[in-house]
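First, the structure itself, so that you have it in front of you.
Yeah, one chain of the complex is gone here, protein chain that is, but the others are all in their spots.
Labels run A, B and C following the written order; every chain starts at residue 1.
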Amino acid sequence: MAGNQAITSFDYLIIGNSAAGVTAAEYIRAQDGEGSILIVSREPYAVYGRPLISYLLEGKTTEDRMGFKPDDFYMARNIDTLFGPQYEVVSLNAAGHQAVMRDGQAIGYGKCLIATGSVPFVPPIEGLEGRTNVFGFLTLDDAKSAWNAAREATAAAHEAGRKSRAVVIGAGLIGLKAAEAISYHVDEVVVLELAPRILPAVLDDRGAAILQGQLAGHGLDCRPGITASALQGEGAQVSSVALTDGSTLECDLVIAAVGVRPDTALAVGAGAEQGRGLVVGTDLKTTLADVYAAGDVTQVVNLLDCSKQPLALWPNAMRQGKVAGQYMAGSPDAEPFEGSFAVNAVDFYDCSLLTSGIINPAPEGGYEEQVFVQGKAYAKFVTKNGLLMGYILLNRPANAGIYTTIIEERIPLAELADDLFEETPINLDFPDDLRWKRLHAFYPSGLDKRGWKE
Amino acid sequence: MPRCDATHTPPREGAVRIPSGCAISGIMDKSGARHDGTDILKSIALMHDRSNGLGGGFAAYGIYPEYKELYAFHIMYENQEARKATEAYLDAHFMCEKQERIPTEPVRSIVNPPDIWRYFLGPHPVKLSMSGQDEAEYTMLHVFHINAVIPGAFVASSGKNMGAFKGVGYPEDIGSFYRIADYQAWLWTAHGRFPTNTPGWWGGAHPFTLLNWSVVHNGEISSYDTNRRYVEQYDYECTLQTDTEVITYLFDLLARRHGFSQEMAAHIMTAPAWDKIDAMEPSRAAFETALRNVYSSALINGPMSVLLGSDEGLLALNDRLKLRALMVGEKGSMVYLASEQAAIEVVCPDIENVRSIDGGVPFVVQLDEVAARKAQESAENTFCDLCRPAQLVGVVPQASKKAESMRATGGQRADAKWAEGGQNHA
Amino acid sequence: MKRIYAIEAWCVDCKRCEVACKTFHSKSRNTVKALKAEFPPPQNRIRVEGGRQLSIAVNCRHCAAPKCVEGCVSGAMTKDPVTGVVSTNPEKCVGCRTCVSMCPFGCVRIEETFPKAVAFKCDLCGDVLGQPGEPSCVTACPNNALIYIESEG
Partner (left out) sequence: MLDYLLPRYKVLREDDLCVKCGVCERSCANDVHTLDEEMDAFLIDHKKCVNCQRCVVMCPTGALAITNWPQVGNGSNNWTLAAMQEIAKQSQTGGVLLTSMGNPKPFPIYWDHLLLNASQVTNPSIDPLREPMETRVFLGARPEALKVNEREHLVKTPMPPQIKLDVPVMFSAMSFGSISLNAQKSLAMAAQELGTYFNTGEGGLHKDLERFGAHAVVQVASGRFGVDTHYLNAGAMIEIKIGQGAKPGIGGHLPGEKINAEVSRTRMIPEGTDAISPAPHHDIYSIEDLRQLIFSLKEACRYQKPVAVKIAAVHNVAAIASGMVRAGADVVVLDGFRGGTGAAPTRIRDNVGIPIELALAAVDRRLREESIRSQASLVVAGTIRSSADIVKAVALGADAVYCASGPLIALGCHQCQDCASGKCNWGIATQRPELTKRLNPEIGAQRVINLVKAWNHEVQEMMGGMGINAIDSLKGNRLMLRGVGLNEKELDILGVKHAGE
């Protein structure tokens, strides 16, 4: 659809074109074959796997393989799109069922989904603003810019007979993936982290120390407990970073990845209630009439401890997108979204890290921990009241999903094999009946457990 | 006939089993009115190519009204001694009212015929009562004895008011030889034979008869040995190893001794297939199942078309698969049957209702008076002489038979019939 | 859709299914060549758990709402809307292992190939992506411990 045409009204308006937005559109279309759907996004791309941006820089994928959906995804479902900075929705009039885009055009809608995701949290560091070699690492454009800068900086540095260096501020998932990605394009990478360990949200101290050592083996210089106090340099270029330990680090570029927060500005501007994200019901409706929200932008109930938090994770966005789409279109299959819990999978070089649920429990919460270390592998299991609440699996990925399902399904550990945590979990660890039930979904009702029709 | 071994003479009928193809024909007047043998001769002559000159014959019913209470034995003798021995035997066991040479006429193609006699006789009353058998059983067993034991003698027919006229030659020549145009009968059957061997023995020609039964048959049944070993359990002697013989015995066993109607006997021999029985309503299925079950070994398999003559009339039967031709046509009280339709039309050009006999479905033509009588009778069969004769006359168990046959043949075990399957021959 | 079901009662722990799976998913599709000469060595998508007394062959359940698909960040893991087959596209996969952490049955594994690790899993022996063939493990099973039948979902 051309942008300069008169835009009138759509049955469904979806703001945001990533996991939650396109999944919602897909499920809306599955239920409602007729209603008009418009997806608007400030990014000028068809939906892509946002976490892939680091892999793009690692050479493990290419831009044309990053498409999350088939090329004809929108066309085949008769979904209208407006992608580009001028189509960023800047204001929402919930009562009037109207949204206004940056280019001033107004769009009428029947139902609206806010799937604007996260925006980077900008740390209060002196000299951060207005720099041309400081990059975020959240969007494809961020990644491409950083990539170009790294290649140019490295070329320039080598011409000058020195090594190039990038400083990454933040050793969270995004920061570390950015560090790994950029490490292929600069000579040295230093990762700064305010917290006392890398990956403070998804690892514990011991695991972090092990991983840090393994990353060091790949030349990644992680410095937890230290962050940047100021970015220094002439003009728009940062040339060095002053650290909180008082030292200074020369650098060619900086990636700022200290964290993200829900991009709630639009909804809040329209009057929506906000907690640690947009407040939504189990039908993912916001406090505004006919306005729904899904993905990183929402506040999610953690099913394990009933805390409320934003959950900036791809599978959660997918699941919420589906539920929101189904409710918006009135699908009978719609099931209430009660909450979620974290499942993280990430890999750095040859290290894999899978974590889920509660991994750093509060000491007084009645949790128990079991830890297994063998070779490169580090595993930790957190249990409470005979249930598995969370795990860390560093370099021990095999069959991890079985643990995830034990958490999710709240399967009492007493029913499971004794060596569940020591060894790779297997289906035989489940009791007979449960195992049969799990492995035989949709099993023909005419057959018995011997596969016979008797 | 190739002869590679001077000591090896071709076996005669009875010593081996000889497959043969045939022509058959039958003419009957349901009213019981009698006709001479001209038509049957014409009918069978038309099917000349279905026989090869090695056997032909006729059976005629109603030809001896003046002796209708007596058994009419047609006996062929190969020599004088045979006649002497036979007549002495007959004298010992029967009361003979009349005996005479059967009138014949020389025919160029008929060479070396036997001496053929007929006797009108009844069982010796004292001997009969001593035997504990009924008249028919008594007579049959003595016929077996003559055929089995007296060398050179053969009883060609032994029924009442009927006779068989048969020999080696084309059937039309045999007919002329026996002057069958001179006889008046209400039922005629005829047979022309195409054996695949050359036994050249008059006794082996057809019709085959036993008491009032006469059978002409075209085909070669593959169930032969099963049927043979079945009837042999009941004292029948399959000396000739022919289908006709064993079919006759089956009819005798089922109809005379087990008391079934001829039609039911024929039904047993050509029982319905199991898939048909399975589709029947339960009580009928149980009936047919029981019949097949008990009379399993009476089932006839393989190509067969049979005309069974008796004092009741005519029964025609084809095998279950209808592997042989058999046509029927009617005109007034006359019924005509023949292997070929032309053989009917040649004697009755304006024949009506011509059709082929269905496989496995007995076609019954009864004398009107017989049909009327049967309709009044009980539909339940009555057994006759089911128990083996306590006093064995003429026919004895296999072991003693063997000894007897050894004696009769001077110690030579020439008679293959005694051994199981008849595998033994000189 | 037609699914493979494992029947514990009949599993005899021979692992012929694993061999057949490796062979089918090899370059040569010849067992001897595939297992003795090919590099990287072909991987089996079905695995027998247990031992002689109790064993069961486990492979992808091709779930109605597959968690692996839900978790896949690259769009490599998809469920064919027509056939129902869940399959992974090695071109798109970046080996992040989200699917491994999501699969409730341990049926997605990662093959450490160069230049990137990729996920692999049972594809019902589809020759063409999403087109299920006759699964080779089912054919190889000597005891009907693997059955390939129309399921009720």
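Throughout what follows, a contact is a pair of C-beta atoms (placed from the backbone, for glycine too) under 8 Å apart; a residue touches a chain by one contact, two chains touch by 3 or more.
Note that the structure is a prediction, hence the values are computed from the model and not measured.
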| request: Could you tell which one of C:18, C:70 or C:123 touches the chain left off the display? | output: C:18
| note | Of the candidates C:46, C:69, C:85 or C:140, the residue in contact with the absent chain is C:140
| remark: Touch assignment to the omitted chain, from B:293, B:353 or B:376, lands on B:293
| Contact partner of the left-out chain, one of B:104, B:184 or B:222 | B:222
| said: On subunit B, where is the contact patch with the chain that was removed from view? | reply: 17, 19-21, 196, 219-227, 229-230, 232-234, 257-258, 260-261, 263-264, 273-275, 283-284, 286-288, 290-297, 299-303, 320-321, 323, 379-381, 383, 386, 388, 397-399, 419-425
| said: Could you pull out which residues of subunit C are in touch with the chain that's been left out? | reply: 9-16, 18-20, 23, 31-32, 35-36, 52-53, 140, 142-145
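By definition in this document, only the chains that are shown with their structure count from here on.
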| query | Line, ring, star, complete or other: which one describes how these chains touch? | reply | other
| Per-chain C-alpha centres versus the global one: which chain is nearest? | C
| message | If I average the CA coordinates per chain, which chain comes out farthest from subunit C? | response | B
| note | Between subunit B and subunit C, the Cα-mean centres are separated in Å by 78
| Cα centroid separation between subunit A and subunit B, in whole Å? | 103
| field | Intercentroid distance (Cα basis), subunit C paired with subunit A, Å | value | 28
| When you check subunit A against every other chain, which residues touch at least two of them? | none
| For subunit C, which residues are in contact with subunit A within the complex? | 3, 5-10, 49-50, 54, 56, 58, 61, 63-64, 67-68, 70-71, 73-75, 91-92, 94-106, 108-110, 112, 115-117, 144, 147, 149-153
| remark: subunit C partner, complex, touching residues on subunit A are 49-52, 55, 58-61, 65-69, 314-315, 318-319, 343-347, 350, 352, 354, 356, 393, 397-402, 404-405, 424-428, 435-436, 438-445, 447, 449-451
